[in-house]
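I have a structure here, written as C-alpha cells, and I will follow up with some questions on it.
Shown here: the complex without one of its protein chains, the others still in place.
Presenting chain A:
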C-alpha cells in the first residue's frame, strides 16, 4: 500500500510526529475554527517514534502561540507549512523560555485567575516540563500544564 505523503493537502498545516495518543489532545487545545477541513491519523507507523499521530489542517497556517501550545504536550511534533501540495516550511516545535497567555495558573489563589491579565510563566525545566508562574511564583509540573491549557 502506498504511504500517504505528508503534504497531501493543497494549502495549510501538517502537524507530524505527534506522540501516539496525543493527537486528539493536540486538536482539542488548538481549538480550530469549525470551517477548516481537518484530517486526523492515529497510531500511524513511524520510523522515528514507532507509532505516531498526524493532523492535517486545510486552509490554516498555525501562528507562533499555537505552535508553542503543541510543544507543551507533544514535544516531538514537527509542523509543516504546505502551499500548492508542497512543504514550504518545516519547523520543530520547541518549548519556549517563557510562555505567555496559553496556560492558566494552577494556583487557585493566583491573581491571574481574578484579573484581566495574561498568565506568564518562566520555563525552569524543559524535560521534565516545569514552569514557574511569573506572578505567584508557584511551580507547575507537566501533568498540571496539560490540565490548565487555555
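Assume a residue touches a chain if its C-beta (ideal position, glycine included) is under 8 Å from a C-beta of that chain, and two chains touch if they have at least 3 such contacts; residues count from 1.
By our rule, contacts and distances are computed from a predicted model.
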item	value
Name of the absent chain as recorded in UniProt (options "Succinate dehydrogenase/fumarate reductase iron-sulfur subunit", "Aspartate carbamoyltransferase", "ABC transporter permease" or "Substrate-binding domain-containing protein")	"Aspartate carbamoyltransferase"
Residue in contact with the excluded chain [from A:88, A:111 or A:150]	A:111
Absent-chain interface as seen on chain A, which is shown	105, 107, 109-112, 114-117, 133-139
